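Here the complex is missing a single protein chain, while all its other protein chains stay put.
A and B label the chains in the order they appear, each numbered from 1.
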Amino acid sequence: MNEVIQHQCTVCNQLLDAPKRFGGREYCDTHVHQFYQEPPHFWRTSVMGLGALLLTVAGLLIADLIFGARLNADMRILAGMAFVSLSPLVWITLYYRSSRRNRAGASPWPPLLFALGSLVAVAVTHPIFSSIIELELWLSRTNATNRFLAHILLNGFFHMFVLYALVRYLSWDHPSFDHRVHGLVLTLSACLGYATALNFFFIIDHEGLTILYGGLRLISQLCAFVAPALILGYFLGINRFEDMPFYYLSAGLLLSAVANGLLLYAGSELNYVGLSLTQTGFSPWPGFVASVLALVATGATIYGLLRRQNALARARLNPDL
Amino acid sequence: MNNTASRNQTNVSKLSRNDRLSAVLAVTLTFGAIALGLLFRQEATNQTWLFESRAAGIAARYPAGWLVDERGNYVARIRDPRARPYKTQYVISVVPVSSQSTVRNVLDSLTLQRASDLAAYRVLLVEEIATSGAARTRMRFAFVDADPNPFIQRLPVVVLGEDIIILDGNRAIVATFMADKDAYDTDHPAFERFLASLRH
Partner (left out) sequence: MFLFRRVTLLIATSVYWFALAPSVASQNGELPEITRARQSTVFLMQVYEQGGTRVQSCIGSGTLVSPTGLILTNAHLVEATGPCRGDQIIVALPVRLDEPPVPTYLARIVQSSELLDIAVAQIATGMDGSAIDPTTLNLPFVSPGDPSALGAGNTLQFVGFPDAGSTSAMSIAGPITGVTAEKSGSRGAWLRTSATLGGAMSGGGAYDPNGNLVGILTSAAATDGITPGPSCLSIQDSNRDGGINERDSCVPIGNPLSMIRPISFGLPLIEAAESGLIPGNAPGLPEAPLAAPEAIDRIFLSQQISDLGIPTRIVSSLPSGSTSVYLFFDYHNMRPGTPYEIRVTINGAAAPQLSLGPLSWGGGRQGTWHAGVEKTLLPDGLYEFTVLLSGQPVNATKLTVGVSAGEPTFSNLIFTPSAGQGSNGTAGTLFPAETVQIIAQFNYENIPQGQDWTEAWYLDGTEIFRNTRIWDHPADGLLSVSATNLGGLPLGNYRLELLIGSRLAATGDITLAGNRNPQGGAAVFSNARIASEKTRDGAPAGQIGNALPLGITSLYAFVDWDFMPAGTQWTYRWFLDGRLVASSVQSWDAGGVGQNYWMSLSSNKPLPEGSYAVEALVQGTPMFSAKVSIGSGTRPVSGQGSSVETVTITGTVTDALTGQGIADALIAVLNVKLTSADFTWNEADIFSQGISDQRGHFALSKALPKGNYYTVYVFADGYATMVEDFFTILSTQASPVDLTITLNRP
């Protein structure tokens, strides 16, 4: 009797008699030339999302000038929620619509992961950090070095593992995950839902924030999640289509956790500008500017790395070209 | 030609060995980092500094980052600068006793003084306890802390406190713990550790 090994396409699970191979993974004829493609609508949508972020900042400045301190707590909560959710909703909506235009049947995973990310933030993250660990209270009582390490070990690893788990254990095997760039898309979707929900809790727990300073702090926090999510999404996207060493994803998790912790720490610490008779000791701009610059730099780096990886894959799979 | 009766088909799992190891490593790494962070937090929370008074011959370990004041009618007052609305504090004072004095005399003198200095001062209970293997007396009390300056609108705060009386030869060492009523239970374990570290 002979044993016959069945081969499946990594993406569509189609049984294959003569699979195509790349990076230790097996593909059908269709998907072997698909995973390294770069649908332009992702980057376009991301740039538009960044534009929406900057428009949000302009909106904060204008709203602060007009309304200033005249809003009561309830209005501040609603306004804060509206401002902080604008950019993520713009991105998720634009991406979903453009992906429907670019393919037959858009993947349901981005909005699904957005919602699941929010749910996990509500049901798991917020209760743990506010009631069990009481992280903010402890951070206020300890020194800067401890805060730095705590942001990485507690904040960074926890948050990035949640995103990792959502993508790795839910959408990893779905056929719609057929491009490397989808690693970024799915991780980013989960991250935006997750971070937005955490920001909502931040607003509610503090009974409404000031329009400008509070809004800038929330945007800084959003950027502190999005940039590491791009890093994690890159690693997930590469590993999905290549059988990388066992430590590869963990390295990505570690890198993104450190980035998340570092950006959360810097977003707060950089805002101390010195106390004097003319300075109050705080400005929201340094932390905000650093977070946005980090996001842009990370996005550009990931963009460049992914393009290079895709070009290499294209070259290897199309030697005649 | 298919011979299904004589062929066995095995599906190769899409997950490679690396994928499985990677999953385990990611979970292990995450939980390890969080455990390390929590351990770190625990150590930092329980970090203590040593207070020592050569003149009084008293030493104890108190929470790191608290302020020590030795300028009043006490050996030391150690308080948490961050606590709100009342600065949780430990006070070590020494009261002379004679061969005819009892612990009750010490408690009475404390009560008489506090009743005039502290608003709405009440003794809640007096009981004998055993700490560090020794029998000691505990007095629980409450008062209202209010800022006398009317230009400063601090709301009056209900403060709970506890005195532990330790007879030590011709003196009584009084270790006092005071905290806002809502923080009393949370902060009490740290006082117990402080008490356990007290040397005289």
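Note that a contact is a pair of C-beta atoms (placed from the backbone, for glycine too) under 8 Å apart; a residue touches a chain by one contact, two chains touch by 3 or more.
If you're wondering where the values come from, they're calculated on a predicted model, not measured in any experiment.
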Touching the absent chain when the full complex is considered, from A:Pro19, A:Gly156, A:Gly183 or A:Gly208: A:Gly208
Chain not shown: contacting residue from A:Phe67, A:Tyr169 or A:Tyr272: A:Tyr272
Residues of chain A (touch criterion as defined above) contacting the omitted chain: 69, 136-137, 139-141, 147, 206-210, 213-214, 217, 268-269, 271-272, 274-277, 280-282, 284
Interface with the unshown chain - residue positions in chain B: 49, 65-71, 81-87, 116-119, 146-155
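Everything that follows uses one rule, which is that only the chains that are shown with their structure count from here on.
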Between chain A and chain B, centroid-to-centroid distance (C-alpha), Å: 40
Chain A contact footprint on chain B (complex, rising order): 6-12, 14, 16-19, 21-23, 25-27, 29-30, 33-34, 36-38, 40-41, 44-45, 65, 82
Contact footprint of chain B on chain A as seen in their complex: 1-8, 10, 13, 24, 26, 133, 138, 140-142, 146, 149-150, 152-154, 156-158, 161, 164, 168, 173, 239, 243-250, 253-254, 257
